[in-house]
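The structure's right below; bear with me while I get my questions together.
What you see is the complex with one protein chain gone and the rest in place.
Showing chain A:
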Amino acid sequence: MRIKKHPILEFKTGKIVKFTFDGRELEGHEGETIAAALHAAGIRTMRESGHLHRPRGLFCNIGNCSSCLMVVNGEPNVRVCVERLREGMNVETQKGKGELK
């Protein structure tokens, strides 16, 4: 959900790029974080915890807490709250610790 009208802020958005989330094609703005693009598409669950398999989302949004780890272009444990979105990125829900392929 994007903010359409704001009384004091203007949002400079990058050009529209396509990326995939668990195989689904989505659009976002280049240069925003992956987490922001996912939230704009209404997606708030980023990974599944290792032991109890509980869903996890964003908590700190500044790269500090590791709540938002996802698999990006095959690489696990990417903090999507600070990783910038680029054209063609392949973003996947991470299960547990993730594996290096």
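Keep this in mind: a contact is a pair of C-beta atoms (placed from the backbone, for glycine too) under 8 Å apart; a residue touches a chain by one contact, two chains touch by 3 or more; residues count from 1.
The criterion applied here is as follows: contacts and distances are computed from a predicted model.
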Absent chain [UniProt protein name; select from "Periplasmic nitrate reductase, electron transfer subunit", "Sarcosine oxidase subunit alpha", "Monosaccharide ABC transporter membrane protein, CUT2 family" or "Protein NrdI"]: "Sarcosine oxidase subunit alpha"
Sites on chain A contacted by the missing partner chain, in the whole complex: 1-9, 11, 13, 32-33, 35-36, 39-40, 44-46, 49, 54-65, 67, 81-82, 84
